[in-house]
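Heads up, one of the protein chains got dropped from this complex, but the rest are sitting where they should.
Up next is subunit A:
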Amino acid sequence: MSWIPFKNNNPKKQIISKTVERDFEREYEKLQKIEDQTKKLHKDMKKSTEADTAMSKAAVKISSDLLSNPLCEQDPQFLKSMTALDTAMRRMDAFNQEKVNQIQKTVIEPLKKFSSVFPSLNMAVKRREQTLQDYKRLQSKVEKYEEKEKTGPTMVKLHQAREELRPVREDFEAKNKQLLEEMPKFYHSRIDYFQPSFEALIRAQVAYFTEMHKIFGELTEQIDQPGLTDEQRERDNEARLSELKALSIVADD
């Protein structure tokens, strides 16, 4: 990115070696990628936790509506199974909430914090870039003067330019060095940073699904006799539907 304007100016003379530039680029790119990933993941995780919550709330609504239906009064078996269903759904909701909280704490917030470092990084890179531009500008000025014939005023100007150049160059060198040192550190830190998050995420999910597995394990028996397979049940449904259709009070001619 910084080569291109440079190429226009003076492709032959290079202020910073290509390797240095390349290293810098590479590190910066890696960090940019991490930045994007962090942002995206943060957004996605938020969405997914919201979706989880929505789903378990919908499930609870199903069961509580059914439980509150007067059918339960007339039929004690129905009441029993609906109560079981409702209990299960509520437990699912509770566990889900816990899971969401856990994920919130161990994954979503750290993601946010991590991405808060990036603005500073970008700012620093920008500043380095500015310094580089200044550096190049002054450098070319110096070279221009150097190429001129060595008259008095030129010499003075040359000297002046050199004086100007020096602090800028030093500034640039400093910035460059700093960034080159610190970017890999930053990059590397993500592992230690996110490893626990990752583990926590997996752990939360495993815990949740283990619980769910237990909760739903016995539930089917309580709802209805499990004698029929799914297909049989499906066919049963169809049969009854057509039975209903045949009723005169229902049928359309």
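Following the convention adopted for this analysis, a residue touches a chain if its C-beta (ideal position, glycine included) is under 8 Å from a C-beta of that chain, and two chains touch if they have at least 3 such contacts; residues count from 1.
Criterion: contacts and distances are computed from a predicted model.
As stated in its UniProt record, the chain not included in the shown complex is "Rho guanine nucleotide exchange factor 38", which appears among "Rho guanine nucleotide exchange factor 38", "Histidine-containing phosphotransfer protein", "Replication protein A subunit" or "Cytohesin 1". Per the touch definition above, the residue from A:22, A:47 or A:148 contacting the chain not shown is A:47.
Interface residues of subunit A with the unshown chain, by the touch rule above, are 34, 37-38, 40-41, 44-45, 47-52, 54-55, 57-59, 61-62, 65-66, 69-71, 74, 78, 81, 85, 88, 105-107, 110, 113-114, 117, 119-121, 123-124, 127, 178-179, 182, 185-186, 189-203, 205-207, 209-210, 212-213, 215-217, 219-220, 223-224, 230, 233-234, 236-238, 240-241, 243-245, 247-253.
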